[in-house]
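What follows is one structure encoded as structure tokens, with my remarks underneath.
Let's turn to chain A:
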Amino acid sequence: MSMYVIVSIAILVTMTLALARALKGPSVYDRVLAVNMFGTKTVLLLAVVAFFYGRPDFLDLALAYALINFVGILAVLEFFQSQRNDDEEQAKEQEE
Partner candidate 1 sequence: MELLGYYNYWVFAIVLMVGFYAVIVRNNLIKKLLGLAIFQSAVFLMYITMDKVEGATAPIIQEGVTDQIYSNPLPQVLILTAIVVGVSTTALGLAMVVRIKEAYGSIEEDDIIAKDRKS
Partner candidate 2 sequence: MNPTEHLAALQVVVPFLAAPLIVLLKAKRLAWAATTLTSLLTFCIAIALTMGVLDGQNYQYFMGSWPAPYGIELKVDAFSAVVLLIITGASTSALIAGYHSLDKQIGAKRQPMFFAAWILALAGLAGIVVSADAFNIFVFMEISSLASYVLVAGGPDRRALPAVFKYLIFGTIGATFYLIGVGLIYMMTGTLNIEDMGVRIADVADQSPVLVAAGFITVGLALKAALFPLHIWLPNAYTFAPHIVTVFLAACATKVSLYVLFRFDFFVFQENLGGQQLHFTFFFLPLSVFAILIASAVALFERNLKRLLAWSSVAQIGYIVLGASLVSIAGLTASVLHVFNHAIAKGSLFLAVACLACHIKRLRLTDIAGCAKAMPWTMGAMVLAGLSLIGVPGTAGFISKWYLISAVLELGGATGVFLTAVIVLGSLMAVIYVWRIVEYAYFKPQGKKPAVSEAPFGILAITWIVAIGNLYFGINPELAVTLSESAASVLMGHNK
């Protein structure tokens, strides 16, 4: 039992630190990094808590989280890219 608690506490502390990084910034990329890290830590936490509760069949959830986290990060990247495209085009228009 106790080792689950230790790991959970470590994960929780790290989640807090990641949240602090997300609040602090300074750049948007730092925040995205923090969100990603927060997501993977949630996956770990869920896996550990599932064992702690003695219901390992709930690992499905952790899997779903991992997946969604990944897609979320890629969506953010696509967002950056589309913004860069916009900026480039605006710059071109200004040159013209």
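Selection rule: all candidates are chains of the complex that A comes from, given by their letters.
Basically, a residue touches a chain if its C-beta (ideal position, glycine included) is under 8 Å from a C-beta of that chain, and two chains touch if they have at least 3 such contacts; residues count from 1.
Since the model is a prediction, treat every value here as computed from it, not as a measurement.
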Field: Touch assignment for chain A within the complex, options 1 or 2
entry: 1
Message: Give the list of chain A residues in touch with candidate 1 in this complex.
response: 53-55, 57-58
